[in-house]
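For reference, the structure discussed in these notes is given below.
Note that one protein chain is taken out, while the other chains of the complex remain in position.
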Amino acid sequence: MLHIEFVTDLGATVTVDVESADKLLDVQRQYGRLGWTSGAVPGGGYQFPLDNESDFDWSLIGARKWTNPEGEDMVIHRGLAYRRRELEAVDSRKMKLPAAVKYSRGARGTDPEHVREKADGEFEYVTLAIFRGGKRQDRYATPGGGRAPQQAARPAAPRPQPVAARPAPVAVVEDETPF
Amino acid sequence: MLHIEFVTDLGATVTVDVESADKLLDVQRQYGRLGWTSGAVPGGGYQFPLDNESDFDWSLIGARKWTNPEGEDMVIHRGLAYRRRELEAVDSRKMKLPAAVKYSRGARGTDPEHVREKADGEFEYVTLAIFRGGKRQDRYATPGGGRAPQQAARPAAPRPQPVAARPAPVAVVEDETPF
Amino acid sequence: MLHIEFVTDLGATVTVDVESADKLLDVQRQYGRLGWTSGAVPGGGYQFPLDNESDFDWSLIGARKWTNPEGEDMVIHRGLAYRRRELEAVDSRKMKLPAAVKYSRGARGTDPEHVREKADGEFEYVTLAIFRGGKRQDRYATPGGGRAPQQAARPAAPRPQPVAARPAPVAVVEDETPF
Amino acid sequence: MLHIEFVTDLGATVTVDVESADKLLDVQRQYGRLGWTSGAVPGGGYQFPLDNESDFDWSLIGARKWTNPEGEDMVIHRGLAYRRRELEAVDSRKMKLPAAVKYSRGARGTDPEHVREKADGEFEYVTLAIFRGGKRQDRYATPGGGRAPQQAARPAAPRPQPVAARPAPVAVVEDETPF
Partner (left out) sequence: MLHIEFVTDLGATVTVDVESADKLLDVQRQYGRLGWTSGAVPGGGYQFPLDNESDFDWSLIGARKWTNPEGEDMVIHRGLAYRRRELEAVDSRKMKLPAAVKYSRGARGTDPEHVREKADGEFEYVTLAIFRGGKRQDRYATPGGGRAPQQAARPAAPRPQPVAARPAPVAVVEDETPF
């Protein structure tokens, strides 16, 4: 038996029992569609493979897609809108970074210090998620989503239990450090 | 089975078992009437649709309405009084915000930094809730409340389980960010 | 079934199962007598009605009365002594506050910032509890305590389940805010 | 049924079910011998009666005695060594403090602000435990420890359930405050 802790759309702390590990993502999708979230957004935002961006199931993290009145692609997470932004690959002598898609918003006065990132000037922003490098994870995709799922080509097989699989590596943040 | 974590009126941390997801709001109302709260007030306050303001069930967040000796509308939450204040719509070139109702109080010395918002001068305040935009959620209403509930016109139907419904969007806070 | 989380006298985090909501205060008394506490002291201290001060059951919050060698009334909470102090009513043009009894101590170097309150000069203190205004809550009284309990006059009646009762209002902290 | 939350020697958060309150200290000893700890060290350190120092069971807080290569008495707690130090009684006009034994170490760069205490100059230190005043608690002693246990003289009796006993007072920290 597993137990997953959520913050509900009303801000309450609620734990839900889950029968087995292979049901966990289903439960996250089910409650995530209601805007329930589990755990804090990691500092610097969630990291996902770039190839998951097109059909990512935002309900997995309690978020949902939204098009703002200007027709821009946004994602809503806990009542706040994050804007989609494509980052080109960087290939300089100092830094080598593959292309990425980032969802971020301007910082608010009530954001805690450790989630704020500095941009140019005094501008500060907060990242919800960054999709960069890595190998596509089919289990992150929207079920029956807009993109033809890769598993369509696979022969029918029992769904693997998450505990049996090794997670595909996502892009690794590696700093050049002297130690 | 679900489990909701409360802080009681005596400040104790108590978890209550809840049989199923569709009983959750009932349990929040039942204990919220005693002043029990679950989870922290989100930074910047709870966000609810404006159309829920007239008959909002404050017990859902462990609060209750109160009229102060001067006859003003207040809400009590964890022993502190928040004043009701109507905000007019803003429609300038820099900002576009629909009308709202906000419940806030002056900051106290023991309020942590991340809940304080700046007003004019050195004044700081703390917001409990803001009602703005969005689509009315009948499930937030006071049962048999002062306002004629919209569902009165609906044919009798089994109450939907919260896990099956998609939450109605509330007004989205969208910042103009360069990224 | 409920579950209450304590910090024991040895500082351990221990959860105790409680059969039903009406047994909760009994469990808090039972373990509170051992110095176990549940939840953090609210910023600014617990707020209780003034009429509960004379026979308040300090075991409810894991504290106990103590008379220091000078004969002064103190309360011990988590190994620290708080001094009893009567505050006269304030009735000026700027502020109107009923009489109160406050239990507080000088701040220590290891007290976190958000519990410290400023007094005159550089002096800082920490409040455990303040008794002010409100309506007496018999359920907060020491069972068989020094004060003749008010319920003695009431006809025998089954003890109400806490979930069925509305908490009596305590004095409300209301600030004069411009919003 | 009780449940105690530990941080294991590997830093994991693990809760252990405990059948009844009188088994709790046994469970703390059993896992404490592995270096598991429950709860945070209180700001300023644990407070115990001085008469418990000679045969204190350090496993109760996940620590153990250690003699360093120089032959000094130390205690290891979460991989860090605390040095034993005897403090003489203070009896001045400003302060009256009984003799004590303190276990402390120099502060490290990664210690959070609220556990650091100031010593002379810029030196900062962190206290694990202080033994001062109070009345000996036999339940804190090492079972079959180096000191002849006081209970040897008592007639055989069923071990009291901790919930039935009132904790013996430890030395109380009392500040001279103007309120």
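Observations on the structure shown:
The letters A, B, C and D name the chains in turn, as written, and every chain counts its residues from 1.
Everything that follows uses one rule, which is that contacts are C-beta pairs under 8 Å (C-beta built on N, C-alpha and C of every residue); 3 or more make two chains touch, one makes a residue touch a chain.
None of these values were measured; they are calculated from a predicted model.
Residue D:R78 is the one among D:K23, D:R78 or D:R139 that touches the chain not shown.
The chain not displayed touches chain A at residues 1-5, 15, 18, 21, 24, 28, 38-44, 46-47, 60-61, 114-118, 162-163, 165-167, 169-170, 172-179. For chain D, the residues touching the chain absent from view are 3, 7-17, 30-31, 33-35, 66, 68, 74, 76, 78-81, 83, 85, 102, 104-106, 108-112, 119, 123, 125.
Keep in mind that, in the parts below, only the chains that are shown with their structure count from here on.
Using the contact threshold fixed earlier, the set of chains in contact with both chain A and chain C is B.
Taking each chain's centre as the mean of its C-alpha atoms, the one that lies farthest from the centre of chain B is D. The pairing of chain C with chain D is characterised as different-residue: of all residue numbers used at this interface, under half are used by both copies. Each chain gets a centre from the mean of its Cα atoms; for chain A and chain D, those two points are 43 Å apart.
The touch graph of the protein chains shown is a line.
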